[in-house]
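Below, a portion of the complex is reproduced, with chain positions unchanged.
Chain lettering (A and B) follows the sequence in which the chains are written, and residue indices restart at 1 in each chain.
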Amino acid sequence: MRKLLLTLTTFAFAFAAYADEAPTIDTGDTAWLLVSSAFVLLMLPGLALFYGGMVRAKNVLSTFLYSFTALTVVGVVWAVIGFTLAFGETNSPFVGSMQYFMLGGDFMTAISGTIPLSVFAMFQGMFAIITVALISGAIVERMKFSAWIIFMVLWVIIVYSPVAHWVWASSGWLFKMGALDFAGGTVVHFSSGCAALALAIVLGNRKDFQKAPILPHNVTQTLVGAGLLWFGWFGFNAGSALGANALAGVAFANTMIAAAAAGVSWMLIEWMHGKPSALGVASGIVAGLVAITPAAGFLAPWGALVLGLLVGVVCCYAIKIKFKVNIDESLDVFGIHGVGGFLGAVMTGVLAVEGKGLISGNSAQVGIQTIGVLSAGLYSFVVTLVIAFILKATIGIRVSAEQEAEGTDINQHGEKAYN
Amino acid sequence: MKLIKAIVKPHMLDNVKEALNGLGISGMTTYEVKGFGRQKGHHELYRGAEYQIDFVPKVMLETVVPDEIVAQAVGVISEAAKTGKIGDGKIFVLDIIEAVRIRTGETGNDSI
C-alpha cells in the first residue's frame, strides 16, 4: 500500500499542478507516521536484546553493537545518500536520483501524500537500518567489527537502497510489474535473509558450531526483545499504510493476529516433539511478524490467521536445516526472515482479498510475487557474496581462533558486558 | 582441625546449616558449584539444537572444625543433606595444619 500512496502522491502533485491546489499535511496521518518511525527505531534495541540474549555472555556487547551501529552508521548513510538513491524522483527502474542528496533541496518543506517528506524519509530510513541489523544474526561471535562497519555502508548503498527503489518507487521495475509488498517482505526480510546466508558462508562456522553447546546466555533478554519487536512492528506494518486510516487498522489487526497465531503454532509443534520453550514462542512470534509484513494490508483477518499458523510450523522446521547442511547462519536469519519473508510474499499472492490474490480471482499474482521476491533475494545474495569476499581478501572478515575463544567483546571492544 | 567439604543439593543447604548450628558449629563458607557424577543432567533444547547438559547445580559447604567433632559433624551433615535420591552428594575431610582468625590473630581451635 505504501506504493499505492506514493502513486497517489504523484497524482496529487500532478493534480496540484493543474488545479493550483497544494497538497496539504494531515495532522492525524503525520502523528501516526511520526510515531511509526519512532516505533521502528525501537525495534533496534529490541533486536539487540533478541539477538544478544541468544549469544554467549562473552559476545553480547558485539552483538548489541551490530544493531546499535546500524542505527548510527546507516542512520548517517541514509541521510547522506541512501534516501535519495531509493526515493529521489526519477524515471529509472533501478535507482533513485540525487535530488535529496544530504536531505537537501526542498526536503524541509516538501509533502509526500498527506505527510511531510521529512517524516516519510525518516520512516523509510528506519527500514534501511533494521534490514541491515537483521543480517547481523548470521555473523555473531566471530566477525571483525571493522569489517561489519564497512559492510554496512556498502550494503545499504549497493543493495538496500536500489531494491527499495525497485519495489516501492513508482518507477521501480518490480513496482511496475505489480509486485505486492505492503511493508517489506521482499525488501526487508527476504533480502536480509539471503544476505545473511551469503555472509555466513563466507565467514564460516563458529568453532563450536555442532561441536560444543552454544547456549543462549540470557533468554529473558530474548523475550523482552521479541516484545519490543512486536510493539515496533505495528509501526512497521500499520505505519506502511502511510496514514491513520482503515487500512492502517486492518494492517494492525493482521499483524497482531499473525504474530499470535505463529507463536501458538510454533509452540504446539515443539510440544509435539517435546517441551514448548520460551525461545520457541518468541521465535514463532517473530516468524509471524515476518510473514505478515508483505501481506499486512492485503489480507482479511482469517487470512492473517492462516498465514500465521502456517509460518509458525514452517519456520520451526526450517531452522533445523542449517544443522543438516552445516552452515552456521547462527541466529536463524535465513531460517526465519528468509523463509518467512519468502512464504509471506508468495502467500500474499494467494491470500490477498479484493481481487489482488489468487483467492479473490487474480491467478497471475503468485507468479509475480515469486519473481519479485526471488529477484531481490538473488541480487542481495550475490552482491553480499562479492562484498564479503572483498572484505576477506583485504582487511579480513573474521577474528582469530584465539579471539573467538576469548570472546569478541574483550578483543574487539576492550570491554566486558557484566562485571 | 579438619576441613569438611560437603557437596549438597542446593535446597538442602538450609537444613545442613541448621544441623551444624545445632552442633555448635556456626562458622562456614559456601559457594555454588556444578557437579558431575552418577546423577544424570538433563536435555535442553534451544531452537532446534538439543544439548545434553551434564552438570547439576550443587552447593559446596566448607567448614573447619576441631578434630573432636569431625565425626559428629560429618554425621549430621550426612543426615541433614540426605533425600535418598541419586545426587545427594559427598563429604570429604581434609587435614588443616593451621588456622588464623584475621581480626584477632588467634590461631588453632580458638580461631574457628
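Keep this in mind: a residue touches a chain if its C-beta (ideal position, glycine included) is under 8 Å from a C-beta of that chain, and two chains touch if they have at least 3 such contacts.
Owing to the predicted nature of the structure, the values given are computational and were not obtained by experimental measurement.
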Per-label copy numbers for the complete complex work out to A x3, B x3
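The rule we apply is simple: only the chains that are shown with their structure count from here on.
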Chain-centre distance (mean CA atoms) for chain A and chain B, in whole Å, is 52
In the complex, the residues of chain B that touch chain A are 44-49, 51, 53
As the complex stands, chain A meets chain B at residues 54, 213-216, 270, 274-275, 277, 279-280, 283, 316, 319-320, 323, 332
